[in-house]
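This report concerns only the one structure given below.
Note that this complex is displayed minus one protein chain, with the remaining chains in position.
Note that the chains take the letters A and B in the order they are written out, and that residue 1 is the start of every chain.
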Amino acid sequence: MIRTPQRGAWRRRVLGILLVTAVLGGLAGSPQPSAVAVGAAHYPIAGVGSSWSANALQQWIRNVWDNYKWKVTYDDSGSSAGRQQFGQQNGGKDFAVSEIPYALKDSDIVDPRPARQFAYMPIVAGGTALMYNLVIGGKKVTNLRLSGDVLAKIFTGAITRWDDAAIAADNPKLALPAVPIIPVVRSDGSGTTAQFTSWMFKEHPAVWQAYCAKLGKSNCGITSNYPMLTGSPFIARSGSNSVAAYVAQTHAQGSITYVEYSYALNARFPVAKILNSAGFYNEPTASNVAVALMGATINEDTASPDYLTQQLEGVYRNADARSYPLSSYSYMIVPTALEYGFTEDKGLTLADFTNYFLCEGQQQAEVLGYSPLPINLVQAGLNQVKKIPGGDPTGKDIAQCNNPTFSPDGSNKLAATAPQPQACDKIGLDQCATGTGGSKDTATAVSTAGGATAAAGTNAVTGSAATGANATDTAAAADASGAAAGGVDAIGGESTLAATVVAGIPVQLAANPAVTLSGIATVLASTLALVMILAPPFISRSRRLVGVRGPRRGPRGGRKRSSVPKIHLPLWRRPRSPDSPVTDGS
Amino acid sequence: MSDRTTPPDADRPANRDETRIIPVVSGSRDLLATEILELILTDSVLDQADAPDSGVAPRRLTTRASTQDRVFEWISRGAGTLVLTIMSLVGLFLLIQGNQALSVAGFDFFTTEAWDPNSGNFGIAAVLAGTILIALTAIVLAVPLAVATALYISEYAPRAIRQVLTSIVDLMAAVPSVVYGLWGMFLLEPNILGVSQWISTYFGWIPAFAVTGFDPNDPLASPTVFTASTFIAGIVVALMVAPIATSIMREAFTQAPIGEREAALALGATKWGMIRSVVLPFGRGGMIGGTMLGLGRALGETIAVYLIISPVFAVQPHILEKGSNSISALIALRYNEASPFEISALMAAGLALFVMTLFVNFGASIIIAKSRSGASSD
Partner (left out) sequence: MPPMPTTVLDVVSPTRVPVNPELPGPEQRRSTGGLRRHDVFALLGSVLAAVGLASWLQNQLFAFQGVLAFIIVAHALFMLFYAVLIGLTESAPVVVDKLVTTLVHSLGFVMLLALAAVVTFTFGRGWEALAHVNFFTQDMSNAGPLDPLTAGGVLHGMAGTLIMISIALAISVPLGITTAVFLSEFPGRYAAVVRTVVEAMTALPSIVAGLFIYATIILGLGIERSGFAASCAVTVMMLPIIIRSADVVLRLVPGNLKEAAFALGSSRWRTVWTVTLPTARSGLTTAVVLGTARGIGETSPVLLTAGLTTFLNLNPFSGPMVSLPLATFAFVKSPEPSMIARGFGSAAVLMLVVLVLFWLARVIGGRGPGQLTPRQNRRITENSRALNYRYLAKDVSIQRASRALSAEGKSRRSAVQRTKGKPS
């Protein structure tokens, strides 16, 4: 059923004839599959898919409607739902958005390609942020750093406490408390989980496979449903907003979750800096992600069905000091043939829409919590737009593209201008105090843990709790001495610090005792007193009642309760007065 | 009685028959009026009793319904059949969809605690147990609340605010479940942790309230072990089902006959005495009906549970501890990123829930049929 706007009906009929001719011509011999006809009017299109990309898509949809009146509808049900609905004949959608392509190898589920002809196109990039809630001495930690191995171990239950030696090694300036780590994962199937497990599967297969074996799973690939071990401290919540909200609660100290960067920003919570191959700890800012994605190797084999799908090993191991390892992008799946109810008019809308978001739309990516696509991905995407039937091919190339990551002449602006990480972010005994993510403005007072004695450690902890903004300066000044002192292994530092924190515990204990023997005795005594006061009047009263009215527990009929309420008095028992009823007297 | 044309005659058998009929009408109060009517109409001896003259052949009373009545019966039966068809189609849909998974898993489907359909290791033992636990917690909390609120509205509240209270309860039934879920997540959970902790500390010796892995004397123990529990999900679901149960119960209580109420009060009963002897027995059917309706909703609740629980695939009998599961939440959680086979497994889980509810309701309908409130009022 092809619905057409009334005014373009005649014109479309002509176009239809042209199309038939074109198709016949194509069958006759021309190998060129690209559409011949250009759509006449912008017909509304509908898409479905990833909730990970929804924030950006919603903004772009609003922009194209506001400026050009192109009507795009998007349903953010999820990546798999998007892929599945795109392949359905009835109620099929005009495009889908997904984090993972069809028939992904290493995936734990079978996901067949649809019969429909389609192409992948990068749509928006972003980093998986590690949002956490950690408090030392009553003050929020905002500068946590984690290496990939530690991160993988945290999310597989191999590291269970924040004062673990491995975490302390990543954070030489933090006196980490002995609180348990609460990893918060997604309970619903999600593309974010797929991206995160993809990273673990590719980069830390040993840790991931060991976890899988513990779960008793036979097939441990990339999965959309995070597997959880029964009895583990893991918490699972549905939706990015829920995991972010859970971590942001005050009681959830020690929790950490993987979530889109924008949720951490809006929750005003810090994100962990992750160690990259160049030895720098970085957070998932727009430029860091974009730089990382410049290392994305794309399947360039146009004949392959997985043409243009991402191979992210290059991103995970990008040697640029500015890169953020956990970066990836999502795809738009666009139709390349006029089938499943797709028309040239829809093609025109879709092609123009994709052109818009690959170029101008990327300007807003950073504000929306994503990262703009770098030039290699935009170029690949623009090539795919040309395959959409009905699209207008004029004036759609890299020179007209107003993308923030490159100049119109094709030079890579991003590579030149992206800021380099601070020196203190380099792996070693130094650690930046500046905040991350949603708490950029809150610096953490780092301690001089490196070469400190137990006494110094105590001072550092109390100092971080008590002093305010100037603590950063003193700590920063102390950094040098700490680094210079050096030589002290992380384990030793960590153990003294643990002792420091434990030393603070009795204060909390004193304020929070259980019921003691004296308490029970007090309650007993007061109960006894109460009984002594109350018993005499009761006893005397019951005596009096017995004397005056006889036993009160009269014939109540025992415990038996009849089903019919006994409230009707039979007629013959009604008291009958000897007089006749009252008349009008006198 | 006095205007009967034929005086009773002991010799005639018709009189015996009549005396047989009358106790049926006045004595057995559990019969519906329609049933009594049928009894009378189909009893052919009645026309003999009414025969004015012994010489004339007895007049036969026919029970042939009028056209109007036949059309009415036809339409009602049609509606019933249509509803039955729709509902059976849903059941059939679940059966067809779930058949694939059921045939693979076989009986293990009901005993396995894991959920990993893609590697063939899946079953609903844990999920079904979680569903029942959440529903039971909800019902245990909601029924006293609902009975009390219904009694308050029908018996205690000032007449002027009854209508307002009724509207408020109705409104509460219409609050979308996503709002209840968010409320439970953002507002209830942080505030209920203390209560959970208190219960587990002092009543931990009751197996259901025990919490493993929490030492109340350890100041660094994380209270997160009390989050996302069956208890919290149960509270939220209780708040969702209580208004429905309240509405049904209130409706039943207000219908309690005024004559019996006044009689009880006139005999010196206290208000509670009157309620216990008149209102509650009368409203028993409504109470059971409301509870069962609430139980149905509690078993099938999706979004609120989906937002609150942290799903585990092992039977979790400790209701205060984190980790729970429910069939409807499982379907909602997994449906979006599921393979076709997993969808089949999810539908099989839905079918199991459906069959279980069928049995529970069947049991309840037997109870409810024995207490027909309303039919015996006068």
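Throughout what follows, a contact is a pair of C-beta atoms (placed from the backbone, for glycine too) under 8 Å apart; a residue touches a chain by one contact, two chains touch by 3 or more.
Fair warning: this is a prediction, and the values are worked out from it, not measured in the lab.
Asks: Would you indicate which residue among B:A252, B:I309 or B:A345 is in contact with the undisplayed chain?
Replies: B:A252
Asks: By the contact criterion defined above, which parts of chain B meet the unshown chain? Give residue numbers in ascending order.
Replies: 32-37, 65-66, 68-69, 71-73, 75-77, 79-84, 86-91, 93-94, 97, 144-145, 148-149, 151-153, 155-157, 163, 165-180, 182-183, 186-187, 191-192, 194-195, 197-198, 202, 239, 242-244, 246-248, 250-252, 254-255, 257, 270-273, 275, 285-286, 289-290, 292-293, 295-297, 299-303, 327-328, 331-332, 335, 347, 350, 353-354, 357-358, 360-362, 364-365, 372-378
Asks: Considering the entire assembly, which residues of chain A contact the chain that has been omitted?
Replies: 44, 46, 48, 51, 54-55, 58-63, 65-66, 71, 73-77, 88, 90-91, 239-241, 244, 260, 262-263, 265-266, 364, 367-369, 512-515, 519, 522-523, 534, 537-538, 541, 552, 580-586
We take it that only the chains that are shown with their structure count from here on.
Asks: How far is the middle of chain A from the middle of chain B, if each middle is the mean of its Cα atoms, in Å?
Replies: Chain A and chain B have C-alpha centres separated by 38 Å.
Asks: For chain A, which residues are in contact with chain B within the complex?
Replies: Its residues touching chain B are 77-81, 108-111, 177-180, 182, 187-190, 194, 216-219, 224-225, 227-228, 230-231, 233-239, 242, 245-246, 249-255, 505, 508-509, 512, 514, 563, 565-569.
Asks: Which residues of chain B touch chain A in their complex?
Replies: Touching chain A: residues 114, 116, 118-119, 121, 185-186, 189-190, 193, 201, 212-213, 216-217, 219-220, 222-225, 227-228, 260, 263-264, 267, 269, 277-278, 281, 306-307, 309-314, 322-323, 332-339, 341-342 of chain B.
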